[in-house]
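One structure is given below, encoded as structure tokens.
Of the protein chains in this complex, all but one are displayed in their positions.
Which chain is which? They are A and B, in the order written, and residues in each are numbered from 1.
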Amino acid sequence: MVIDITKTRVLMDLKHGRPLVGCRFDSSGRYLFASSEDDFIVRFDLLTREKVTLAGHSSWVRGMAFVAKPTLVPAASIPSLAILGGLGATRKPTPFVLLSGDYHGNLLWWRGEEDQPKPFRTVAAHAGWIRAVAVSPDRAAVATCGNDQLVKLWSAADGRPLATLEGHTSHVYNLAFHPSGTRLVSADLKGNIKDWDLATGKLVRELDAKVFHKYDSGFGADIGGIRGIAFNAAGTQLACIGITNVSNAFAGVGNPLVVLFDLADGKPKLLKPKDAFQGTGWGVNFLPDGTVVGAGGGGQGRIWFWNPADAANTHTVTVPTNARDMALHPDGSTLAIAGANGNCLIYSMNQAPAVPPKK
Amino acid sequence: MNICDYACGTADHTVNRRLFLGGGAAGLAGFAGMTTPAAARELKSVQKRMLVIFLSGGVSQLETWDPKPNTDTGGPFRAIPTSVPGIHMSELLPEAAKRMHLLTLVRGINTKEDEHGRGATIMLTGRRTEPGLVYPHVGAVAAKLLTDKDAELPGHIQITPRGGGGFNKEDAAFLGPKFASVTLGDGKPPADLLRPATLTTDAEREAFRRKLNDRFAKSRRSAQTEAYTESYEQAAKVVARADAFDASREDPKAADRYGRHDFGRHMLLARRLLEQGVTFVKVSHTNYDTHHENFDFHIEQLGEFDRPFAMLLDDLKERGMLESTLVVVMSEFGRTPRINDRYGRDHWSKAWSVAMAGCGLKAGAAVGKTNANGTAVTDREVNGGHLFHTYFRALGMDPTKNFYPAGRPVPIADPKAAAIHEILA
Partner (left out) sequence: MGSEPPLRERIDRQIAAGLPNYDAIAAPIANDSEFLRRVTLDLTGRIPSAADARAFLADSSADKRTKLVDALLASPEYARRMQEIFDVLLMDRRRDSKVPRAEWEKFLRTSFAANKPYDELVRDILSSDGADPKTRPAAKFFLDRDLEPTIVTRDISRLFLGRNLQCAQCHDHPLVDDYKQEHYYGIQAFFNRAFLFPKADDPKAVIAEKADGEVNFISVFDPKKAQKTTPPAVPGWKPIGDPKLEKGKEYKVPPKKDVKPVPAYSRLAQLATAVTADENIAFRRTAANRFWAIMMGRGLVQPLDFDHSANPASHPALFEMLAEEFEEKNYDVKGLLREIAMSKTYQRSSEPTAAGKDLAEDRYATAILKPLSPEQLGYATMQATGLTDVYRTELAKKYTEEALHAKLASNLGPFRSLYGTRAGEPEEGFASTLDQTLFVKHGGHIRNLIAPRTGSLVDRAAKLAEPSRVAEELYLTVYTRLPSDEERRDIEDALRGSANRTAVLGDIVWAMLASAEFRFNH
């Protein structure tokens, strides 16, 4: 397939009705899971357009991740959503596990493909909010982080605690496994990024993303944090997104920013929106060609594309609502936005003209 | 401008000004009648004090005293049980929750004013803003009504998060500058309180000043010249007690308990000032104006507020001071039940809460109710006027009595409102 970011357009507008907090595509690409301020997770089946509500959390969920065998649905075999008029996944659901972490600190296990998934395991993982959940490339470990300033590792198979990584001195906002599976990075409110060796549990190095943090002395409070994080497929770059240049924390006056680290030398590169947009960057990903895509919002939302080589903001898409999270489809050419207006917007970046999906 | 309002024409209001100036206004004897030493002594023995903790910007009632978890407006936090069965608070106040049996919650506040300045006016003066008329702040009223005539320290002190100190003559309005607040910016002592280093002693020049005044007073004196010369003696007393303003003299263990941050230090200073006999202390904690990221910010701000607040309650209780100290936690207003698209909550005065403690208020009680998702008051709606009445009833005063600025009767509290009697002892 050929991606043309300038062709990015809305493919589907999936309504939930209550403001959304987070969104993720499952590994097969058939489902989009979106979490909401009503404490539910909704599963949109992109094939059948069926919407199922997952009840189990009693607070908001922002961290979601999946344990699935990729061999069952090889990524390469998933044709473009647009080309197939909706979806390339098989009609027969492939079993997988959804992990979701909420703001009461609970980590829930679900069988994501069931007709009506119910949590089959609940782990009281953190004191206070869980802000992010990630699954290791080998699918053996689950990592979580939260407001207790801790990073924790769990057995994906049985929920056993594997390790606790201590060292952050503020709320831990995000984490991501390195594609090699040997390292984990975690990032906090103050813009400190810690790079952990998973074999030893030791801190290997720290990256400075303090540009994402400010103590607003006028209000007497901290603003910032790494709101989205992603490695590129080769594992040579790490992208983080958040808010910077904050002049008024309590009104959210500041600019979205992506900091792109070259992992070889740890040097940061700042990717800024071309327009003078005010708001927070909430999600970041790498497209297969290395293009960095970020999404965020203030009054309304934006999707920005950057060429990582020269940090140029090559294209920008206006989103009609604050984009509170962004997910990249396994096909690499489809994006989802979790909207504050209660809708999930699915965007296609495929060069081919959009064909409305058939029912 | 309704200074006389509907209460006009009642017996209290027709008191002739000359009669009052002549001391004949019976209505004032209750608080201005400290004319006999016996009365003054009695008052001193039960000296009442007031502490206001002002959460600037408008704290969210939903993240504090009136949580609505798992509703469309509730936000992500839990409601946790408190030391009083049946009453819940937001999980952001774990320490306060353990002390609910000392607290009184007023959950049905509707102040109908969503602008910061005017909201603050309502909460601090018990009245809405009126052009051409400025009412004294609660601290000035408390200082005026409660401060012993012989008190050495100012009766009205506010501790602000930062910035300069100074004397704010605005907030006493017609009560006069004597009752205006002394501001301790970041808890620092008032300007010029401490003798400058270059002035090793001022005993000699003070003696000379007294000599000059005595000589002048032999042939010329008036109430004003007396007040002027006396102000130096009073200032000397305050200077001599400059330690009262210095929280660093408190036990370091107390400082640890309160928390090693600005608000912890300011609350410890408040305790010290109250113990030293200051009538009214207001501590401001900034800031709660969370139009953006309401939840993250409330975690941080309330995380700072909760413990020192609880420690101060414990200390007042332990020292037997809570019975005579009225504690009020207030804001300009609350925050919208609706969560905006930036995870913020906006200004909201229609249904919010205040927490109080001490001074004989019914402890462990919650008065007033809001509906299931907190968008409206459903029971016992009150406004700033009711609260103002309640404060002064609790402090043992009759807020329906009048002040007489320039001879005109002005009721202490808004005559359109009355005290919340259910929570009064």
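To be clear about the criterion, a contact is a pair of C-beta atoms (placed from the backbone, for glycine too) under 8 Å apart; a residue touches a chain by one contact, two chains touch by 3 or more.
Please read these numbers as outputs of a predicted model, since none were measured by experiment.
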Only these shown chains touch the missing one, namely B
Touch with the omitted chain, as defined above, among B:193, B:255, B:321 or B:365:
B:193
Full-complex contact with the absent chain, from B:166, B:185, B:303 or B:396
B:166
Need a quick check: the contact residues on subunit B for the chain that isn't drawn.
1-6, 8-9, 13-14, 16-17, 130-134, 154, 166-167, 169-170, 173-174, 176-178, 180, 182, 190-196, 198-199, 202, 204-206, 208-209, 211-213, 215-217, 219-220, 222, 224-225, 227-232, 234-235, 238-239, 406-409
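By definition in this document, only the chains that are shown with their structure count from here on.
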Take the average of all CA coordinates in subunit A, do the same for subunit B, and state the distance between these two points in whole angstrom.
47
As the complex stands, subunit B meets subunit A at residues 57, 69-70, 72, 75-78, 161-162, 262, 285-287, 289-293, 295-297, 299-301, 339, 341-342, 344
In their shared complex, at which residues does subunit A touch subunit B?
18-19, 37-39, 58-60, 102-104, 128-129, 147, 171, 217-223, 225, 249-252, 279-280, 297-299, 321-322, 340-341
